[in-house]
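Of the protein chains in this complex, one is absent; all others appear in place.
All chains are identified by letter, namely A, B and C, in their written order; residue positions are counted from 1 within each chain.
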Amino acid sequence: MKIGKATVPRTAICTSNEHTIAIRGRDLSKDLIGKVSFVEHFYLLLTGRMPSAGEAAVLNATLVAIAEHGLVPSVQAARMTFAAAPDAMQGAVAAGILGCGSVVLGSSETAGRMYSEIDAKVRDGAAVDAAALEVMQSWRAAGRSIPGYGHPQHKERDARVSALFGVARDAGTDLRFVAIAEAAEAAIPRVLGKDLKLNVSGAIPAVLLGAGFPVQALKGVPILARTAGLIAHLFEEIGQPIGFALSYQATREMVYEGELPPGFGAHP
Amino acid sequence: MKIGKATVPRTAICTSNEHTIAIRGRDLSKDLIGKVSFVEHFYLLLTGRMPSAGEAAVLNATLVAIAEHGLVPSVQAARMTFAAAPDAMQGAVAAGILGCGSVVLGSSETAGRMYSEIDAKVRDGAAVDAAALEVMQSWRAAGRSIPGYGHPQHKERDARVSALFGVARDAGTDLRFVAIAEAAEAAIPRVLGKDLKLNVSGAIPAVLLGAGFPVQALKGVPILARTAGLIAHLFEEIGQPIGFALSYQATREMVYEGELPPGFGAHP
Amino acid sequence: MKIGKATVPRTAICTSNEHTIAIRGRDLSKDLIGKVSFVEHFYLLLTGRMPSAGEAAVLNATLVAIAEHGLVPSVQAARMTFAAAPDAMQGAVAAGILGCGSVVLGSSETAGRMYSEIDAKVRDGAAVDAAALEVMQSWRAAGRSIPGYGHPQHKERDARVSALFGVARDAGTDLRFVAIAEAAEAAIPRVLGKDLKLNVSGAIPAVLLGAGFPVQALKGVPILARTAGLIAHLFEEIGQPIGFALSYQATREMVYEGELPPGFGAHP
Partner (left out) sequence: MKIGKATVPRTAICTSNEHTIAIRGRDLSKDLIGKVSFVEHFYLLLTGRMPSAGEAAVLNATLVAIAEHGLVPSVQAARMTFAAAPDAMQGAVAAGILGCGSVVLGSSETAGRMYSEIDAKVRDGAAVDAAALEVMQSWRAAGRSIPGYGHPQHKERDARVSALFGVARDAGTDLRFVAIAEAAEAAIPRVLGKDLKLNVSGAIPAVLLGAGFPVQALKGVPILARTAGLIAHLFEEIGQPIGFALSYQATREMVYEGELPPGFGAHP
């Protein structure tokens, strides 16, 4: 069935024949394997160009920052899934990745979109503080939450934020979006009526957008990073299974609020 | 509900409090962000120790080698899924990862298990050629296919194989499993009755097992690598959608072999 | 880690002890197995009450209407995934379900929300035609597309629509939303400037909302229905594998638009 107008598949990422796999104009076996790191390769696949050393350092730092945070919900979902279906590691990784949604890990992308809106106003001549305030107030007026600030566990500014900003400074990449993220942080009390600090999901686009990373691909960063963490957890699950222990603990205090049939619990 | 005996979740990967995220004994913000690459971090998460430079080089090379091979089935599945559900990039990545199964990308892990069996015999004193032949014949006798050899497109030895072996040699990591993989390649004609060459799914465990990578986590390598390629394809899909064009092309020559109701196709 | 305020899991769907599984106040083994159909059970699980015969007839009809439409993109994704990972049928079903997104099958839910908005205005005293026009124009003004109208293949009103409306009339369920859907169909030319007819994704909420089905669960209908179709396709795939044939066909006319490395294609 024909859906939409395009009927011929086009791609600019990769083609191959019997002898050569060409990726973004390079010969995979001659030019890339052993010559570039996996993170440089990811940047090349995505953007079509090789990153500078500074850009690669920033991308590495963000992937390291977000790869792992213990037994968070997506890790629990993956370990429970692996306990039930140990033959299919790919299924357990997929279950974990499906938790990279708008509430938990997707805020990197949303924050990047907010910073880009602020940046557009700055490029049009607005002062960064005023631009941040204006954009954030318009987001609130439209009923949208402000992404990138506050954390259930880290009440002060998350230490990962300063570490990422330090990497960006050392790397010499563009710090424009770092300034925007900090202007937005300063405006938070006026916008939300409480003082929330930059979190790692705000810091990631703040440094990545200055490293040439496309805003529409930002969600790929937590997805790729968490995949590494998930694989480590699933390997640990093989040796020390806790998937079912997690689900047992989760419901120990479960309250059933529905009705019960007559004689529930009696021996038949 | 209690399933199994363990009731207390245990992990040795990560814990955190308000000030610090501890990963494998390191302070994430002080010791890891900006200090280690994403691939070193992945190795650390998985094994609990930091890789040597050579081990990291080998792991990087394998991830680069397997990340991308054009519009393969898993990429098609992901792009079709993204075309249908553009709000949920994580769902499209998950759909792609679910294709890392026993037939297509899972053979890295299976080949690693075969090489480990051969290695156990070599450690017990067998010659590598004899050990390879014996293990492969026992796999065939049990009805199992031999993983890591042959490719639908690359009839000669896949160029990625030599590139990976070159990286391992330069890196100075253990080449024991490379020798095993080549002994198995030499035995293929006697075992299968045809001459299949080492493919990239065989080369990956051949170099990774010598770099201290655990055999049970081998499936994580194609999964992590392909996640990078999938994200690149989904970013391209945003700008140049082909998901529905792929599905249109796929069924242009579709043959319907079922029955038809009376009057099928007539205007009602 | 504590995310949000709730810490005690509560549910009203099901609890169990050694002797009894209680579902929505019924004893599963005594009151439900063999006493109710699967579709009645689904309605009970979802709403907490047993549907009337008419409500069950309408829900059955919508599930039948949307379960299967041939080798659509989500079926292709599932069959490709199963070809690559034949050991994990659940992974292939999951890959197919992930294509029930906002563009393809999710429009049932969105159409239901639009009809509910129109209904709220009608309950406040507006005429149905005026209410439909007003809501649709406000959706367009907000940049939202109008769900439930038009189909790439069925240019006239999809025959499934009339069949579903006929079932609702025979079942005696509330036809209020059918009237709303038809009012919206009549308003389409003024709103969109072209004449699109009701499609099955519009007809499903039109009949289901009148059968007591909750608007927020509407997306569950295509998901459950397509799961049945996907399982049939995966069973066919076991006997007659076409997953890889689909992916081969899909790229036969593929155009590579990227650069090529020097000497691409030459024998090394």
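Here, contacts are C-beta pairs under 8 Å (C-beta built on N, C-alpha and C of every residue); 3 or more make two chains touch, one makes a residue touch a chain.
As the structure is a computational prediction, the values presented were derived from the model and not from experiment.
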In the whole complex, of A:Ile33, A:Leu46, A:Ala92 or A:Ala217, the residue touching the missing chain would be A:Ala92
Residues of chain C touching the missing chain are 1-4, 6-21, 23, 28-30, 32-34, 36-39, 41-42, 45-46, 57, 59-61, 63-65, 67-71, 83, 88-91, 93-95, 97-101, 106, 153-156, 159-160, 162-164, 166-167, 170, 214, 216-217, 219-220, 223-225, 227-229, 231-236, 238-242, 244-249, 251
Against the hidden chain, chain B presents residues 1-4, 8-15, 17, 19-20, 22, 24-27, 30-31, 48, 69-70, 72-73, 85, 87-88, 90-91, 94, 104, 152-153, 250-251, 253-261, 263-268
The missing chain sits against chain A at residues 1, 16, 70-74, 76-77, 80-81, 83-88, 91-92, 94-95, 98-106, 159, 243-244, 246-247, 249-254, 268
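By definition in this document, only the chains that are shown with their structure count from here on.
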Chain A and chain B have mean C-alpha positions lying a whole-number Å distance apart equal to 22
Chain B to chain C, mean C-alpha position gap in Å, rounds to 34
Residue numbers in chain C touching two or more further chains are 1, 70, 72-73, 85, 87-88, 91, 94, 104, 250-251, 253-254, 268
